[in-house]
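Report on one structure; see the data block that follows.
One protein chain omitted, others in place.
The letters A, B, C and D name the chains in turn, as written, and every chain counts its residues from 1.
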């Protein structure tokens, strides 16, 4: 019995179930060469051994493609292999930025790109705002002493697990002309509303669906933050005769702020990347009212008969730069919090 | 400043009762300390007084006014938490001013009060700092300052010193005593530190499993514990508690060895099982050849005093405290004398037999 | 079991040097305790010995063999961490067996050793439990058990008792002493608890800011501190340290009041500024009308002993320890006598003047 | 044993039918194994070009973008049993699948010839008491009639038209659009085109067409109204022959529907031809086997069965001439199939030329995308015209790089 406990199988694997046993054996066999290696290169340099596999995959399937992507962006033509593509310098970028006025997409050579930029910006602002408000509200409610808290948490988290396509399909089924929502509206005596044909409604719904689908994740982050606020601060505040609203503004919010920043930045980054959901739900329409940057890139690279990899790559490099900046901002924000 | 009256205060969490009817009168300006083993309900009682817990039965009156159903914010008490519960995002000044702002004080009145308290607590230089930039002792003082500015009816403290290191604890303890001398408020203080309780309290309340075991001044508890529990709990190192049996009026035989000592036995009949108690500092070395022979198992010399731990046939380990640096070594045997006037006797139910 | 030799051990983190050349010889089987104020480098020194920190200069030898550049896993030492660092996902048994498995012991040899250690530490009933299902004291014992099974050359302890509550700390301290008696290994022990250091150590090493201030047996340090720092650091409550001035050979005038006491002044010339030290337990009450008059500011009666805190003109607060329950009250004035043989004298640089 | 892989997408049951036919082929040709890889349409439009460009394609593929894939197509002529059979029966369609500049290659055949044309919900007309316009009625007349019917029966879609280049050009060509200039280069915007575009644009403005199809998505996305038609919400649905099988099955007897000949305009009454071709791919390792499979599938009895069972308009002149017996279809379905088969004769040269143009999708996509924007209110028709011209020019230039 005691020896069963010490069996590495039991220690090592836990939830992974039946896979655990052979895996543990493999891991044990790996230990011999690893030990020898450690003796050879020393304890501290083992870090490189650990980082190597991931780095190899990473270089091959992320870093190299990013480089190729960049090469695409400075070449033209319809060829697929970089060797088949003539060098054009910054021409693709010049196309993207060839605008009469940056404020008026229709004056741009690549007007869809700029519409994508503006739509994405607008969508992101709405989405982040709504996301923060609703995940905050939900986190606060879930943080109360509620019966069945675990269940409710799971309920709100559950859509996070759905693929974007399923999410969009589900809501399309509800929002279309003959969908559930219109059925409800008409049965209440209202008129049908073409939710996905009216530009403002369409924007509203993609924000709504996006919040619906991802709120659970952010709620958990905020919930973790709320739970990290020591209960005795609230008790101290109560002893200090603090009114409720003041407690929220002066204690809860400031102490939740680091988590809020995480939520804002993550939601921002996700917002900029949005594609699948909107693609399936509205197809970028009506008109180009919900056409997003990534959608533009996708369409340029794939859906057109002449698959314009060069232009798409240039747009994706621009997008990548923006995303990188946002990510660094997130990092800086969390650093500052770490120092705090 | 105000008095406090608890009448039959009960508190239950679901089916488990934590406080079984506590009656207590605290006079205006008194410093009362709650002690008791972990989990006995000290914090619960304090929080019930504060209004942070709703009590299940009984009544609480402050200055004669019933506050049983008043929320914490309206009882006018101040509390210093074990964790200090300082608002980490506010400066020391803002921490102290927060309650006053809530109470609608004018800006300059707030300023005046905060600065006065800061001065009293030697915090004036730190008013703009955030709590995380303060040392443990300073934080502790801020927590007290936050309580002082409000001029509360009663101060409540829940183990306020337990997060400080030994040296700081001693220093702060003395400061607290001085503070009480100065502002003279009614204070209720929870601790499990012997020394704090003995040195700070006007009266100590010993709690055990939700019941009061004894209330009294520190020396009353030390000199005349009502029962075995209080005897064992108050005093450090613990009182030696030795099982025995009354052999005759005024005579008790200890343990299996049957070493007989003289001791006031009250009304107890011969043969009654008793427990004799004597503090390590009260045990004396008997002249050679007399007394209970104790085989020394361990000697600890602290410089100014020494502890001898030893065993005697049929008795639990006996601790003996000697002044100075004892010469005795492990394995030696020393004869013990039990000075009669320092002996405590407890009957089978653990109640003290008073001479 | 093995001896340990540190020669000029230096450790720097970047530009800040934490250990400034430590020399130390630990004999086989010796129990050495490191004490010193927080941040003085005790843990760093211990971890350097363990091999968890790479030292910047100097050498470490175990049993005569140089191990300066050996990784921790190959030095053959065992360490008990302040946090215990038990593997939370392994049972007590697995925790203790882990190192033996790594060393390639046979299954039945492992079993034998673990069970023997468990028995010694009274852990046999808990072998199947996970650490989180154990009390603080039990966890502490598992941590020790994990060290014992390996039969290491040296045991290293980093404040192993600091997470325990007062009562348990006392009990475990005694167990540790017994354990050392039983297995007799070389032990190096870090603490900042006076009592632990005094009671456990064969020798105490007092560290201050990365330097050794004094090495000696506990009573040597108590009785003959080399310098002001050690004098103030060892002993609780702290030694009273009173500034003064040599007036003539064998005479020192204290403070501004100029109260003169008799005291061996060594080679010091008249007029030399000195510090006279006397422990609270060594101060005596002088006959009425003689001695230094002390105005009592605070009295703490702990039952078995009492502390008087008082002030005398031009001197810092003086602490006086009396046996029993002192009758003195705040405001009283008591005359103090300074018994010459208990006095310590330190020169301007803080070095002790030996008679 | 050689393996021949066919990448195949399905709209209806044609995949099953083909699988059936291939099983028979395998039974007779033990040395060839044919694997039918059924994929989503998306894989054909978006991924197949990349795969072909990198030399990773299948041996045979069912494609819609005939011109785009032609570059990768295999000239089977040397391997075919009887090339003249192919020329005779698939003649007009072979150029669609040829690489630019090639005038002799035989690369595949049409699994389906699609012809655009309107379906009409006859029951709604009856309920409204409005007579059906005659065979030579113009688009304007139809527009008025269906609007009138819809108003009476409260149908939300008087006229629906797939969001597709083919459907739009069936109107535009009828209105006289020429699409190409005299040199054969694209010249999309002409008077005929503008008339067609204006017509469609105005229909959206005056409610004859709902914005849900053309106005609701962006870019080149396809949107159809078949579901709405089945639900009797559409009076007239400008779609094409491929819908018949579905309507036949799902409308049931909920209402009467008919296919009518393509309405007329200033340029005639031409529908747009189109369809999906089965094309052999150059990179195949066993062209002989591929040709053998293709020969089998293209043979008259096999192809007849295929068309008949999947209710497709035949892309085989011989079969078309003989007429097909669609045994599985209802009388309504048969009637509709007849209407469409007859329409083949009405196809104008301009329509053929557009369908045969290698880069026709560039034109289609530009038109859908820009017209859609105009319809949903983003810019005027004139803006759209300008954008269409520049889009087409740009992309063709990119292809030529």
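One rule holds in what follows: a residue touches a chain if its C-beta (ideal position, glycine included) is under 8 Å from a C-beta of that chain, and two chains touch if they have at least 3 such contacts.
The working rule: contacts and distances are computed from a predicted model.
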Open item on the list: Looking at what's absent rather than what's present, what does UniProt name the missing chain, "Phosphoribosylformylglycinamidine synthase subunit PurS", "Na+/H+ antiporter subunit D", "Carbohydrate ABC transporter permease" or "Cytochrome c oxidase subunit 3"?
Closed with: "Carbohydrate ABC transporter permease"
Task: Touch with the omitted chain, as defined above, among C:4, C:77, C:148 or C:188 - done: C:77
Task: Among A:62, A:90 or A:125, the residue in touch with the chain that has been omitted - done: A:62
Task: Residue of A:203, A:264, A:294 or A:311 touching the missing chain in the full complex - done: A:294
- [ ] List the residues of subunit A that touch the chain left out of this view.
- [x] 8, 11-15, 19, 23, 27, 30-31, 34-35, 38, 43-48, 50-51, 53-58, 60-69, 72, 80-81, 136-138, 140-141, 144-146, 150, 152-159, 161-163, 165-166, 169-171, 173-174, 178-180, 182-183, 186-187, 212, 217, 220-221, 223-225, 227, 234, 238, 244-245, 247-249, 252, 258-259, 262, 266, 269, 273, 275, 294, 297-298, 301-302, 309, 312, 316, 319-320, 323-324, 326-328, 331, 334, 337
Open item on the list: For subunit C, which positions touch the chain that isn't shown here?
Closed with: 47, 50-52, 71-74, 77-79, 81-83, 85-89, 98-99, 102-103, 146, 150
TODO: Touching the hidden chain in the full complex, which residues of subunit D are there? Just list them.
DONE: 5, 7, 9-12, 15-16, 35-45, 47, 50-51, 54-58, 64, 122-123, 126-127, 162, 222, 224, 226-227, 230-231, 240, 242-243, 246, 250, 252-253, 256, 276
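Convention: only the chains that are shown with their structure count from here on.
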- [ ] Calculate how many whole Å lie between the centre of subunit B and the centre of subunit C, each centre taken as the average of the chain's C-alpha atoms.
- [x] 27
Open item on the list: Where in subunit A do residues touch two or more of the other chains?
Closed with: none
TODO: Would you mind listing the residues of subunit D that make contact with two or more other chains?
DONE: none
Open item on the list: Show me the residue ranges of subunit B that touch subunit A in the complex, using the header's touch definition.
Closed with: 47, 50-52, 71-74, 77-79, 81, 83, 85-89, 98-99, 102-103, 132, 146, 150
TODO: Provide the residue numbers of subunit B that touch subunit C in the complex, in ascending order.
DONE: 38, 165-166, 170, 174, 177-178, 192-195, 198-199, 218-219, 222-223, 234-237, 279-282, 298, 300-305, 309, 321, 323, 325
Task: In the complex with subunit A, residue positions of subunit D that touch it - done: 45-47, 49-50, 53-54, 65, 67-68, 156, 210-212, 215-221, 223, 228, 231, 359, 361-362, 365, 372-373, 375-379, 383, 387, 395-396, 398-399, 401
